[in-house]
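Left out: one protein chain. Kept in place: all the others.
We just call them A and B in the order they show up, numbering each chain from 1.
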Amino acid sequence: MTKKRMTFLKELLPFIGLGGRLRLEWISSAEAQKFVKVVTEFTEQIRNLGPNPLAKTYGDSLDSLDLAPAPSEATGSGCGCGCSKAAAGA
Amino acid sequence: MKDKVRDWLETGKVDLFLGYKQVDGHPLPHAFSKENLAELGELIVSPARYALEKLATEILAIKPALKIGILGRDCNQRAVNVLTVHQQISPGQIQILEVNCCPSPLRKHAACSTLQPQTYGAVKLELGVDNNMSVAQMDQFDQESLYSRWMYEFQKCLKCYGCRDICPVCFCKECSLENNDLVATGGLPPEVPLFHLIRAVHMAGRCVDCGLCEEACPVDIPLRLLYRKVNGIVKDLFGYETGGSHEQPPFSLLGESTPPEAEPHSKAV
Partner (left out) sequence: MVECGRHLNIELLTLTELESVSGEAGNFTATLKQKPRYVDMDKCVGCGLCAEKCPKKVTDEYNVGLAKRKAIYVRYSQTVPLKYAIDADNCIYFKKGTCKACEKHCPSGAINLEDQGRDLTLQVGAVVLATGFQPFDPKKANNLYGYGHLPSVVTSLEFERILSASGPFGGHLIRPADKAEPKKIAWLQCVGSRDTKPGTHSYCSGVCCMYAIKQAVIAKEHAPDLETTIFFMDMRTYGKDFERFYQNAQHKSGVRFIRSRVHSLLMPDPESKQLQISYVDEGGELKKEFFDLAVLSIGLEAPEAFRSLADKLGVELDRHGFADATSFAPVATSRPGIYVCGAAAGPKDIPYSVMEASAAAGAAASELSDQRFALVKKKTYPPERDVAQEPPRIGVFICNCGTNIGGIIRVPEVAEYARRLPHVTHVEENLYTCSQDTQDKMSEIIAEKGLNRVVVAACSPRTHEPLFQETMNNASLNKYLFEMANIRNQDSWVHAHNPDIATRKAKDLVRMAVTKSALLSPLNEAELPVTQAALVVGGGVAGMTSALNLARQGFPVHLVEQGDVLGGAARRLLHTYKGEDVGRFVEALAQEVQADPKVTVHLNTSLTEVQGFVGNFQTQVSSDGASQVIEHGVAVLATGAKEYRPQEYLYGENPAVVTQLELDELLRSKDKRLDEAENIAFIQCVGSRDDHHPYCSKVCCTHSVHAALLLKRRRPEAQVVVLYRDLRTYGPREDLYQAAREEGVLFARYSLEAKPVVTSRDGGLALAFTDPILGRPLSLELDLLVLAAAIESHQDQKLAQMFRVPLDGDGWFLEAHQKLRPVDFANDGIFLCGMAHYPKPLEESIAQAQAAAARAATVLSKGSIKVSGLISRIAPELCSGCQICVNVCSFGAIGMDQGQGVAVVNEALCKGCGACAAACPSEAPMLMGFNNRQIYAQIKSALAVG
């Protein structure tokens, strides 16, 4: 089911200009090498695509999040290391 | 046509018939019944379209014993199939009296809303998406252009929910588009592009390409094109023709293949 949904989404996203930001892999807990390889490759791919055009849009809406952390912390959007931005894009 | 409806009502083939009647110069949906056969004279066919099957489904939810006939085109038939697949109606509850897709007998199965292509202004053509385009034509744009064009269209959204409310296959009691956890409420435009993507994903294996959403849209967002793409993917990937049968769509079935009992569970289960 996951495969079906993701294959579908992988076809849809490029149609609205968000291609290349989704990838699905099966990696077991015993496949450390594969995990490293996939994450490294994908991180590289995402970096090459440039910043997620949606990050800002998404970040803005967080102000309405009633469970948002203390106001003093809620300044930036995206952690800067690329991880959560990539997640938002996917 | 009127004779046929009369026959259906008199023989009890249907208890109720949903068609159109001219009211103050407007063709509006109207329920004809055995008790008021005289009204049948006012039954008309016109380019006006409503999701009559949606009305019928709502009536059936209250009175499941009724049999309802509707005046319908191909898209209505597809919608009835989809509603059956999703258990909103039972097979046979709705009978369709077929009429041509447009008033012209010459073009029986035309894609109705393309009969009179609209022409759009320069700004939309430059920045947005031309509603007359086909899925294939969209490929000429690169990713960046596609993104900005779609965002241009989505940002016009007034969140009137017209697309959903008119949609013949939108039957959910609770709509994801009004779920604050998914789409932030109380702002305009609604979260771009989430709002439209959620609806697009929910249309996979459901949209019957009737085009009512686009007709209803006050800001001309090319919704039909978006959903055509969505169902094109479903057809290409899974060979599923939405509304063509009573088969379950791929996302309602476990396993990689579509037919339910074609093969035993694969080992990946």
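As a working rule, contacts are C-beta pairs under 8 Å (C-beta built on N, C-alpha and C of every residue); 3 or more make two chains touch, one makes a residue touch a chain.
These numbers were taken from a predicted model, which means no experiment stands behind them.
Contact with the chain that does not appear here is found for just one residue of B:Val135, B:Leu182 or B:Ala216, B:Leu182. Per the touch definition above, the residue from B:Gln22, B:Gln95, B:Gln143 or B:Gln248 contacting the chain not shown is B:Gln248.
Contacts to the hidden chain, counted on chain A, fall at residues 1, 30, 32-33, 58-59, 62, 65, 67-70, 72-81, 83-84, 87-88.
Mapped onto chain B, contacts with the missing chain fall at residues 86-88, 171-176, 179, 181-182, 202, 248, 251-254, 263-267, 269.
One rule holds in what follows: only the chains that are shown with their structure count from here on.
On the chain B side of its complex with chain A, the touching residues are 135, 138, 141, 143-151, 184, 186-187, 191-193, 197, 200-201, 204, 226, 229-230, 233-234, 236-238, 250-251, 254, 256. Those residues of chain A that touch chain B in the shared complex are 1, 3-5, 7-9, 11-12, 14-20, 53-54, 57-58, 61, 64.
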